[in-house]
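Notes to accompany the following structure.
This view holds just a subset of the chains, kept in their places.
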Amino acid sequence: MLFHVHMNVHIPVDMDPDALADTVARERAYSQELQRSGTWVHIWRIVGEYANFSIFDVASNDELHGILSNLPLFPYMDITVTPLATHPSDVTAG
Amino acid sequence: MLFHVHMNVHIPVDMDPDALADTVARERAYSQELQRSGTWVHIWRIVGEYANFSIFDVASNDELHGILSNLPLFPYMDITVTPLATHPSDVTAG
Amino acid sequence: MLFHVHMNVHIPVDMDPDALADTVARERAYSQELQRSGTWVHIWRIVGEYANFSIFDVASNDELHGILSNLPLFPYMDITVTPLATHPSDVTAG
């Protein structure tokens, strides 16, 4: 089941650079593990912004909330989740 | 080069049903041809809305505008285009 | 799996009264059948508005979109869907 997720990151301008680098590194590892397992299907950077559009494939709303609320950058993010359905014109749909 | 496109369709409630059915059928054929050629990479229905999120892979802004402005449903749509870049955490990026 | 749905109805002021009454009657029957089957878990009128907050319990995003897009009043509605997860303080959660 697919969900569209818009993540918008707001880093305080006075955040400690080491703490920031560490958080970003953990975010990256966390994201890549979920990408490799097929849960985080797509991630695209929005040009000019510290933000991304992502697609997740999960079994339930609870699974998705568990994943998102454990993002290392979660306390610095505004997240908007949109549930997706199969489009009737989608050529890849069964 | 990828672009995120949000299409929101507003059909007048008194539109002639045959004209609507014809326009929707042409929209579908148009979309599927572009999907098969690899230009319209993804299309997802937004749950509960007559709207979709799509991803296009085009060579230029002009190519994308040509495609979108020729959509049979274009006169009934509000469209928002967001340019996408490679995300530094994307495991599929070269 | 639960979803919060906000339905906002916009009836054209010059809509034929018989057509409106018929559509509202079909909407009611459709809603009540889904309520009795346990899919449409709650429906509340928003005071002062032709609008409601509803809770749906469905197996998938596709099931929810199928239900909502077949509402007899769908062409007259603005709908916003919000996926829900179990709240950690919920005393009814397992």
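Letters are used for the chains, namely A, B and C, taken in the order the chains are written, and counting of residues starts over at 1 for each.
Please note the rule applied: contacts are C-beta pairs under 8 Å (C-beta built on N, C-alpha and C of every residue); 3 or more make two chains touch, one makes a residue touch a chain.
The model shown is predicted, which means the values in this text are computed figures rather than measured ones.
Of 10 total copies in the complete assembly of this structure file, 3 are presented in place.
In this section, only the chains that are shown with their structure count from here on.
The centroid of the Cα atoms in chain B and the matching centroid in chain C are 27 Å apart. Chain centres here are Cα means. That of chain A falls 22 Å from that of chain B.
Those residues of chain A in touch with two or more other chains are numbered 2, 82-86. For chain A in complex with chain B, the residues that touch the partner chain are 2, 4, 27-28, 31-32, 35-36, 42-47, 52-53, 55, 82-92. Across the interface of their complex, chain B is touched by residues 3, 5, 12, 61, 64-65, 68-69, 75-76, 79-81 of chain C. Chain A meets chain C in the complex at residues 1-3, 60-62, 64-66, 81-86.
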